[in-house]
Every structure is written in C-alpha cells, then in structure tokens.
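Missing here: one protein chain of the complex. Every other protein chain is in place.
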Amino acid sequence: MSAPALETHDLSVSYRHQPVLYGVDVAVPPGRLVGILGPNGAGKSTMLKAVMGVVKPAAGWVKIFGEPLEKSLRRVGYVPQRESVDWDFPVTVEDVALMGTYGSLGWFRRPGKAEKMKAHAALEKVGMLPFADRQIGELSGGQQQRVFLARALAQEADLYLMDEPFAGVDAATERAIVDLLREMRDRGKTVLVVHHDLHTAERYFDMLMMLNLRLVAFGNTEDVFTSELLDKTYGGRLTLLSEIAARAARETKS
Amino acid sequence: MNLEWWIAPWRSEANVWLVVSAFFVALACALPGVFLILRRMALAGDAISHSVLPGIVVAFLFTGSLDSPLLVAGAAASGLIVMLVIEGLHRGAGIREDAATGIAFTAFFAIGVLLLKSYAGKVDLDPDCVLFGSLETAVHGEQWMLAGLAVPRVAASGVLASAGVSLFLALGFPALLISSFDAGHARTAGFRPGVMNVLLMAMVAVVVVVAFQAVGAILAVALLILPGATGLLCAKRVRGVLAVAVAHAAFSSVAGLYLAVALNCNVAAAIVLAGAAAFTGAWLFGPMDGLCLRRKKN
Partner (left out) sequence: MIAWIPTALESALLAALLLGLCCGSLGAFVVVRRMALTGDMLSHAVLPGIVAGIVWNGSRNPMLVLATALVAGMAGTGVMHALQRTTRLKPDAALGIVLSVFFAAGIALISMRQPSGVQAYLYGQFAAVDPRDLMMLAGVTLLTLTVIAGLFRVLHVSSFDAGFARLLGYPVAWIERLFFFLLAAAIVVAMQAVGVVLVSAMLIAPAAAAQRLSRKFGRVVLLSCLLGAAGAVGGVAVSNMRAGLSTGPMIALSVTAVFFVVTLVSPIDGLVVKTWRHRAMRRRIERENGLKAVFRALEKDGFRHDAVPLVALAMQGGSTLPAAAKRVRGLVARGDAIWTGGRSGVLLTAAGRRRAEEVVRNHRLWERYLTERADYAPDHVHDDAERVEHWIDEDKVRRLEETLDFPEKDPHGRPIPAVGRDGKESAE
C-alpha cells in the first residue's frame, strides 16, 4: 500500500490567536478527487495553506506522499483563490503557464523550448492558447481560472490544491474544469478542491472532507454526504470548542 | 529655442558627466524599484531611503571618507535593521504596519541628523545632501581614474551599482518574478520568497546609498518608484516594464538637464520633475490605463 498523498496529524492553525483549524487528522489516499466542504470561515483555505506551508501550524504536522513537507513540496501544485491574485500584475497568459515549469528549472536556469512546449500544451488543454499573449487582467473570470489550471498542469505535480476553482466561472467553464479534474484523477493525480456548492459536490467528487474548525468527516462521498453530517458541518460553530481553544491559543502563544 | 540652445549644455564636460551619473544612478534605482512596486512595497523604499542616514554618518565618522565601501555596508546594515525593527514592532508588539514604519524610519532619520549635526565640524557631508543631494558638486568632486579617463566618483559608483543590480536581475529574474507574483506558488516550486525579499531589500539599501549622495533621501524615493510606475502603465509583461523603466531613467536624466538649464534650478529636483512629466504622459496616453485612450475606447 503506497503512502497517502496527504496526511495530517493533529493539525491546528491559529490566526491572530483565534483557532481556524483544530486538531485535524486526515489521510487522503492517492488518485482521488476530493472536495473540501464547510461554511465560511471553517478553515477550508487555511487547510490548503497549511498543507503548502504558507501558514505555520500551531500544532501537528503534514506529510505529503509519506515525506515531510519540505522534501515533497515540488510534487504539490496550487491554484490560488481568485481574490488573492493581483490581476494587474504585468504578466501574460503564457508567462503564467510558463511559471508552472519554474520548479523543475531551479534558481538560475531559464525556461527553454521544452518548457515553452509544455506551457503551450497545458494552455491548449484548457483552451487558452489563443489568448497566450493577453495580460491576465484582460480575461474573464472563467478564463482567468483556466490560466491557473494550465499553470498547475504545466507543473506536472502529483498533488493538486485548488482554492475555489469554480468561483466566478460560467457553466461551460465549470463543466470543462470538472472534466479536466477527472482526467487528472484518472492519470493518478490527487486533487483537493475547496468547494462550496452543495448541489454539485455530490456529483463532482470521489471523496469529501468536511471541515468546521475541526474535521467533521472524511470519507467516500456516498458514505459521508448524509444530511446528518452536513447538518453537523454547516450547523454553526461549536462555540465551546472555539472559545476554549481560542483561550488556550491566546495564553500559550504570548 | 534654436538648435544652439539644445546643443549648448553638452559642450560642458561637467554636464555630460552629470547626465551620465544621473542615468546610472536612476537606472540602479529603477530596476529594483520595479519589483518594489509589484510587491506593493513602495513605502519600504521610502523607509529604507531615510534610514540609511545613520549608517552612512557612522561609517563616515569611522573611515573619514565618502568613498569607502564601508559606507555602503553601513548604510545597507541600517536599512536592513530598520526593516527588522518594523517587522518586530508589527509582528512582535502588534503595532500596525504603517505606524510601525512611520515610527521606525523617522527615529533612524532623527539619529542620523543628530549625528550629522553633532559632528558637523568633522563631517563635510552637507546637511542639504540629506534632503536633496547635490549632483552638481558630486560631479565636480572626487574623480577616479578609470582606463585613463577621469570619472567622477558618483558616476563610477552609479555604473557599479547598475552593473550589480543588472547582474542580480539577470541571474535571479525567474525567482524574483515568481515570488513577486504568487508567493504561495513560489514556495511549492522550491523558491524561497522570504530570501528573495531580503535580497531585494538589501539591493534597495545599496542603490539608495548611491542615490543618496546624488539626489538625497527623499528624491531617491522618486527614482525608485517613478520608472517602475511608468513602466506599469505602458507594458503588459515584467520585461517590458523593466525596459520602459530603463528608458524612463534615460529620459529623466537628459530631460532633467535641459529643465535644470531652462529653470536654473537644482538638477536632482529637475530630474525628478522630468521623470514626473514622463509619468504623467504614461498616465494620460499609456497603453494600459491611459486616460485619453480609455475615453476613446468607451
């Protein structure tokens, strides 16, 4: 049995002394398409950021393919939340896709012909090649999302983390993205997607991770997509949990 | 104005050196400045440009010369220390970032001014230099012999700084680009955005020292920000922004000379004003956000 694509133990993250994630234990098997569900402020994006090491966990650890984060970072591809991108940044669609190949180049080598082909292939795949020369701010929401998917594809990672790739995209793009994610899954990639449309969650994903400060449930969609667990996930915060955890985080930090 | 008016300034060797010095100083500032703007850290440039002062004065008191490389080291050190103090006040003591910046760099600047005035007799650093530099005297000042040519020190240090910055950009461009655009992605791609940040700040501190002697602490901010801002309004790729910034530096230094001659005013200020004019041009007619073009589009 191969190592889980992603494993966390007791993962807790606090932001400004408020707990955002609390004691999350999860092991995601490789080759699955996983949706991360939960209400606003439930720690969905934070989960991805903690996996990437962008936010430092207050407690616990993360392993990727059985190895500590630092060793396996390059096997991780990332599609950021749309709001966190500076769309005025002077880069073109091609530049962004090309950045996906930087990881394999190291600090000093420049992207050459092979990298360009890789980037073009990725853009072709998401249907953005005709726009290669556009500045990213000139694109529609769906197109912008596709560009970042292309960057992730060009990266040739094994574990993909995507923060709301369906936010602000049209129906056609949404279908195209889902097809793409399934294809990636079929090629053995593991894809974690922060999602907040309950109507489509059941259809889109093999497995679901339900978060609300703590991990409410993780398992195959048909097992965990139940009204009881959904109630628990969306049924408001456990006030005692967040209050007491906040107190402990505040006192032990300062 | 006839042709003669346009040619006359170039007859003086000092003016030629003035433009050459100004160009290289502006170039050295413009290149890292582009990345300051892309990272929304323009005001870190402001903070560093003011806080190199105590480093310069202390290094000068030790070495007694304005040429010593220790000056650059001292300035870079105090520039980096102020960034650490800001970070410490912000993260450690929970002071908001803008207030932390304001407190830290004014304190450093005050220490610098105090030292400068306390040792006024021993320091032939003109206090005016602090605020607006004096390119004119710098050009007439000390000269270095390079390949049989007497080069003013300020020009030579400008060339050196530009070369250093260009080399840094040539080597580190992909890393700088990716960590400025998306730090999270840069991390997963194996780059270290934090390291790039420190390197960029160190680079800014070094170029600011060079600019300091030429145009002073405050106008250095203009040399850092204006070219990149102009580039951002003209180009859709970072390479293009850098190219426009270089052109902007060249234009400011040449047009600055003419402006200084026409108005009979301080050259450093004239260079900044010429640069501001170029920026205004980009603001009105630039292909990205040009006000006039936008009206046409609508």
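Think of it as A and B in the order they're written, each chain with its own count starting at 1.
The working rule: a contact is a pair of C-beta atoms (placed from the backbone, for glycine too) under 8 Å apart; a residue touches a chain by one contact, two chains touch by 3 or more.
Quantities reported herein were computed from a predicted structural model and do not represent experimental measurements.
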Pick out which of B:14, B:84 or B:99 touches the chain that's been left out of the picture. B:99
Considering the whole complex rather than only what is displayed, give the residues of chain B touching the chain that is not shown. 37, 40-43, 45-46, 50, 89, 93-96, 98-99, 101-103, 106-107, 109-111, 113-114, 117-118, 120, 127, 131-132, 217-219, 221-222, 224-226, 228-229, 232-233, 263-266, 268-270, 272-273, 276, 279, 283, 288-289, 291
Write the list of chain A residues that the hidden chain touches. 10, 22-23, 25, 88, 137, 214-217, 232, 238, 240-241, 243-245, 247-248, 251-252, 254
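The working rule: only the chains that are shown with their structure count from here on.
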Would you mind pulling out the distance in Å between where the CA atoms of chain A average out and where those of chain B do? 39
Under the definition above, what is the set of chain A residues touching chain B in their complex? 49, 52-54, 73-74, 76-78, 80, 84-86, 88-92, 95-96, 99, 102-103, 105-108, 110-111, 134-135, 151, 155, 157
Would you tell me which residues of chain B are touching chain A in their complex? 38, 171-175, 177-178, 180-185, 187-191, 231-232, 235-238, 240-241, 288
